[in-house]
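All protein chains but one are shown at their positions in the complex.
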Amino acid sequence: MRKLLIPLTYLVFLVLLIVPLIKIAFGAWEDGVDGLIHAITRPEAVHALMMTGLIVIVVTLLNTLFGVMLSIYLVRGTWLGSRLKQLLNSIVDLPFSVSPVIGGLMIVLILGPSTTIGAFFESIGFKIVYAFPGMVLATLFVTFPLMVREVMPVLQEIGTQQEEAASTLGAYGWTTFWKVTWPLIRWGVIYGVVLTIARSLGEFGAVLVVSGNVMNKTQTATTLVYQDVENFNVVSANGVALILVAFSVALLLVMEWSKKRKGVH
Amino acid sequence: MHIEVTGLNKHFGQFHAVKDVSFTIEKGHLIGLLGPSGGGKTSILRMLAGLESPDAGDILFHGRRVNDLPPQERGIGFVFQNYALFKHMTVYDNIAFGLKIKKQSKEQIRNRVMELVELTGLKGFEQRYPHQLSGGQRQRVAFARALAPEPQLLLLDEPFAAIDAKIRQELRSWLRDLIERVGITSIFVTHDQDEAIEVADEIMIISQGRVEQKGTPWDIYKQPQTPFVASFIGESSIVENIHELRGFENASDWLNTKALIRPEYIEIGQLYEFPIASATEKGRIKHIHFRGSEWMVEVEVRGNTLITYRSLEKEVLHPGDDIVVLVHRAYLFNDHDSWIMENRMKEDPMPIHI
């Protein structure tokens, strides 16, 4: 059994993951070093990568802040009734089961230029849909459960006793959080951050719908790859994809590392 | 610290966890809250600490109402059941935590921590993390951490529950000595009667959210005021037909009265060993169990199985042996009342025989 299953497992990984990865890595060099350099130094590529970077930063900051706070409220908050908590808890997962395209569509439907809210914001000169804020919103929507789902179990596992001990020793909420709670959930949060970065880096469907994919304006790295492929410009697509792959693999390594650290405590 | 609690009540949803609890505790006393699990002991402790707020009732420290005072300002030390040590801090940092919150100087903190480390016998372990310590050591750290900010009241929730039986004994007397030396008012929760009897100055028996009895261990043992206390403290056998036993015929004056008989109320032996034969019953040995330092004997008397102990020095009995049993006294109870009844024949044998 063993003699059959191990090679079979290797085969699955080889066919499904390793060979495609290698193919991307080599495909980018098809037109030589110059081709690759050209592919990633095109103005639209530079802009798209910048855009992606900006989205990653903004989304990761917001999602971390709100994700951690919501987790604390959902696990510790006595001011929320248990029924309400259960309801909120099940809503958290919804973005997992919503197609990113639909996620994007939702934002267009609510905040698009033809809606009341959208028109209002546009009149005060704040464009949401087909602009940066909309893209951030769409990415926030799809990444929302990642942080909460990482932090909540950790909070549940560490229990309340250490926090109570801190309060009997004279520490108030804020001190307790930074001195006691934070060091215990830190690795869970870092893991959540890595997942959020990976997801916001790679988000495609939702951003495509919300951004309108306008070159040099609202185009991100992934939507640029899509456009390049649609234009049969596979080598250029490959160049940008290679950068994304490099980031993803790096993130995967951080993911493994933080998973191990998370398990230590 | 002088503590006064009046009319304390606490509900968890539908569950009435603490019912009308009132008591006072004198300064410097060591009190044990004893009772079965889920009886509300820990809830009372947590309300004293301010970790739980009562639905009704007052808690007074030194005559001052502290109900609305958050735990941070009550000046109490709390030792949790699983110690709740800060896992990411060393022993030193754990003990120093409360002092740092008080913004004491580095020098002061250092002195106080080292003093406590010395006191709790943790010297050399200051830089270890909790997971590198044994259960007993962790307990000492938790204790030192709670004492560091010099609280006026120390609360301990099942302080020995998570420790091996062997070390538990040692820690108990250690804790007792230490609390005596520090001179701090302390309350601890336990479900282990030996622990409560051995450590506490005074015991409060708590069951189903009520205080059943409060008093010194000896008082509670000698004069249980409710059937629950009588059956919870010490060992005992229940006898349904107590009025059929010689010397206790008067029990039939009260309807539906049962009795609890403790092992030490019972003497067994051959007939010639008892001066007053009329006070004794016939019995038959059912089982004997070797208990290390003595025999535990199950003896059948008029359809009841009574338990008693017998010295190893005495003649060895065997199951099936016929034997004579003297019941010195019994704890009688019915639905309304409970009292202790001595063996009538034993007290006043003379008139009948002459």
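We call the chains A and B, going by the order they appear; numbering starts again at 1 in every chain.
We adopt the following convention: contacts are C-beta pairs under 8 Å (C-beta built on N, C-alpha and C of every residue); 3 or more make two chains touch, one makes a residue touch a chain.
Assume contacts and distances are computed from a predicted model.
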Not counting the visible chains, the remaining one has a UniProt entry; which protein name from "cysteine desulfurase", "Ion-translocating oxidoreductase complex subunit G", "Molybdenum transport system permease" or "4Fe-4S ferredoxin-type domain-containing protein" does it give? "Molybdenum transport system permease"
List the displayed chains that the omitted chain touches in the full complex. A
Where chain A meets the left-out chain, the residues are 1-2, 5-6, 8-10, 12-13, 16-21, 23-24, 27, 66, 69-70, 73, 77, 79, 88, 90-110, 112, 137, 140-141, 144, 172-175, 195, 198, 201-205, 208-209, 221-223, 225-226, 229, 234, 237-238, 241, 244-245, 248-249, 251-253, 255-256
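The criterion applied here is as follows: only the chains that are shown with their structure count from here on.
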The chain B residues in contact with chain A across the complex are 49-51, 70-74, 76-78, 80, 82, 84-88, 97-98, 101-102, 145-146, 148-149
Given the complex, residues on chain A that touch chain B span 161-162, 164-172, 175, 179-180, 183-184, 265
